[in-house]
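Working notes for the structure below.
Removed from the display is one protein chain of the complex; every other protein chain stays in position.
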């Protein structure tokens, strides 16, 4: 209930603070028999690693994952998989007056109101983006479960600092190889300019991430409160810095007519009762792959709005724990945008949600 | 797990199909001692009633709610509150070939893929918007729980058919008295024109709903997976026809700089450890009232994108249960837009989410 | 969280008070395609009906169940199944001073401490055994789900008023046809004598119920906190009047040696990876059909201790809501023992637990 767990059949619990001993997670409900080793996980984790890409600071964290349980002789055993990442650099540091003031746009004020005066202020504590390393690690396992069914999840940046890629120019497939995990070849150059300008101004940038899941079988998601898009929205909006979520046409659908927004079904063999059919089944995909809360067999298409990072280099007005006005200049090494590091996180949350829905659906199949 | 329940401490379970015997819900976890009668609930339910407003069809459903349990001598007892709404008009009807074909943009295909050949196709069955009547009924109880703490939830239409109210012109307070539950006095006249045009074309419209919650104490929401915005996104996206969700600046935040998006804190007395402070505490509210997943004491501001209703009067291409191409013209009486009837539903889901977070927070208070 | 729900995949929520409008339940998670009609449920419900058997009072309640949702054309649709039983006799009655005093051995004091002064005291309100009618109704559906896999649940009385059936004489199969749902043909005559004596003394009796589940496949239950015996204990101990629970040898195992209590495995083909083998696989069944929290394929054997009914006809000492001493003589029509009416309830709870474990196990099967 304290909200550090996510999922129903495949259930993830994360723990750890940014500058504590370490952080990690327990992933419960992974079926026995999945081949798994640390390298499978490290690979995804490295994509979230700091110090990479044009918007990054130059910190260096190795983020080596260790499997503590649940794997035996290279395969999962069906018992909980605990993953651990030690925080390597725990020297006592000077945190200045971070314990005493509330940084604008950060979780400081929220934590103070919720938990009172006991707050691990070091590097953001539990509210730090570092918590998401555990999600990415678990997401790598979810991704392996999905891959067995041929399902893949791709995420890419489609807008940064107000400069968007045209819908027609979006190419998801090569994103992991491009700077910013960009959804087109030519976007990075345009974004470099706005990044340089923001860096000079001591400011930060937001952007938009597009996520697609391919080959998702029809029938996932529950029809009322646990509609697939509701579960995905929960997952995506649980990532710090995300301020908006869309499926299919999203806010654009509000301006369409029904005749424009409906996706006609096309003739063809239906396969099994819970058969799929994929994109060939429909003339279009305004819905984003979900009908009535249930996957339709089409590509699932999501978008997430990412706010600019709150830690700007400019002086800001704020208050201290006595309620007195004060100024703050946030030093230290901070990324200029949550993009691209947030992209593997959003991808992981999508994979975890779909793997959970897939495992749950197994038992929902109509009675023989 | 089948997803017909929502909430943790205050937990709602709905049941019933559009053309079955009746529909209803069980609301578990409501504290003892709340004054409650059927009229308290009927009042909200009447706002969702069909046959009202410019976008409505002319159907007539009474939707009388009955309290079956959990209330004794006018007060809740702490036991489950069961609410029931009989479906009044259950004569056998001619459902044409609805059992045999999949209507574009509807849940038909999803249900078929998930549940196989057993599907209550009558009037949309469980996927019908009628299910939301149970949510509105339960939401009325949540609203009473919130009102005891001075918390209110308001929802209003801010865009219809592509015609939006300017941000500066938005006035939430009078919305319940206006056609379309509009957020300004002059919007209805502009919307009447686009509605008339769509009706003539046999088409339907989408729109955007804005929701605000006032006087929410700081400290609600859990910091990781159950961030308050994640719970609210889950709640709002679980309503059929909603395709997008925003908190605060939403997608707009993606184009802002950190220096523009951060909300400076203003000096003043802090009150208790979990003290609030409301809007006076901040110089702006780009965050939408949530910081680090936790309510900040400011007004919570959400937006939901509502797609155009799928049941259009035009002929559409689709397939039947054998996978053969066919045409469909949806007859019967259908609304032209989910707005305004969806607005009390979104308001109810917001109230249920906040009441649940409020009850949960009680036990999260820091140890003495 | 308020505890009116049970189960994970197959989840039951009950509602209603003894002398309210009616009572019922929502059973969520039943797979689509199960044939189901009201008569299937009524049959089990009639076994719990008051006014039957040697320990019963002469009340007459029809307890007609009505299916409100989730079934279409005689089959379940995968949506929530709501069941309702109207309380037929709701005339205003004279409840004497029941609102003002606490009956010894009843829930009155507990409810008062928990919920404060708002308590539906009429006929025990929510704490009445009447709540279990909803469990029996839902249990009938669970039983149908189990029957499809060949699994059956039997329950019978093995001791009443201190007079026990010898282990060797226990015959579970004919119990439903015997008075007291007795586990032997000759027990009822012996129990008649002790019942007559207790009735004369204005007193009540306790007893012991034995429950067996046959043909349960190996592999059900989760190995740590949700061991199958832990789930069954939760289920059985949640029935009012049950004070003890045993699996297999139970308390008797505390006095055995390991060499006596271990069940040797016998040679024979193993079948599939999750293959069963039943009782033929083991030389004995001291374990009661569960090993390491997981069903072994053997018969599951449970025992429940049932206390004597608290409503005795003798004058008792108690206190009123001011804390003052007072006497109470409980009038009205009360059973002399929870047996036999509690037996269908224990059977239903066992069936619900096993059906839930069965549906959950579907997705735990080792990865291909």
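Labels for the chains are A, B and C, by order of writing; each one numbers its residues from 1.
Everything that follows uses one rule, which is that a residue touches a chain if its C-beta (ideal position, glycine included) is under 8 Å from a C-beta of that chain, and two chains touch if they have at least 3 such contacts.
Remember, it's a predicted structure, so these values are computed and weren't measured experimentally.
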{"item": "Among shown chains, those touching the left-out chain", "value": "A, B, C"}
{"item": "Hidden-chain contact residue, picked from the options B:2, B:32, B:172 or B:270", "value": "B:32"}
{"item": "Touch with the omitted chain, as defined above, among C:52, C:215 or C:238", "value": "C:238"}
{"item": "Residues of chain A (touch criterion as defined above) contacting the omitted chain", "value": "1-2, 4-5, 8-9, 11, 13-17, 20-24, 26, 28-29, 32-33, 66-70, 72-73, 75-82, 84, 114-116, 118-120, 125-126"}
{"item": "Touch residues of chain C, complete complex, unshown partner", "value": "1-6, 8-9, 12, 14, 102, 104-118, 126-127, 131, 159, 161-162, 198, 201, 203-208, 218-219, 221-227, 229-238, 240, 243-270, 273-276, 283, 287-288, 290-297, 305-312, 314, 316-319, 321-325, 360-361, 364-366"}
{"item": "Contacts of chain B with the absent chain, listed as residue ranges", "value": "1, 9, 31-34, 76, 78-79, 148, 223, 359-360, 362-368"}
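Here is the rule we go by: only the chains that are shown with their structure count from here on.
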{"item": "Chain located farthest away, centre of chain C as origin (C-alpha)", "value": "A"}
{"item": "Centre-most chain, if every chain is reduced to its averaged C-alpha atoms", "value": "B"}
{"item": "Inter-chain centre distance, chain A versus chain C - centres from mean C-alpha coordinates, in Å", "value": "45"}
{"item": "Separation of mean Cα positions, chain C and chain B [Å, integer]", "value": "39"}
{"item": "Touching two or more other chains - residues of chain B", "value": "1-2, 4-5, 8-9, 14, 114-116, 118, 126"}
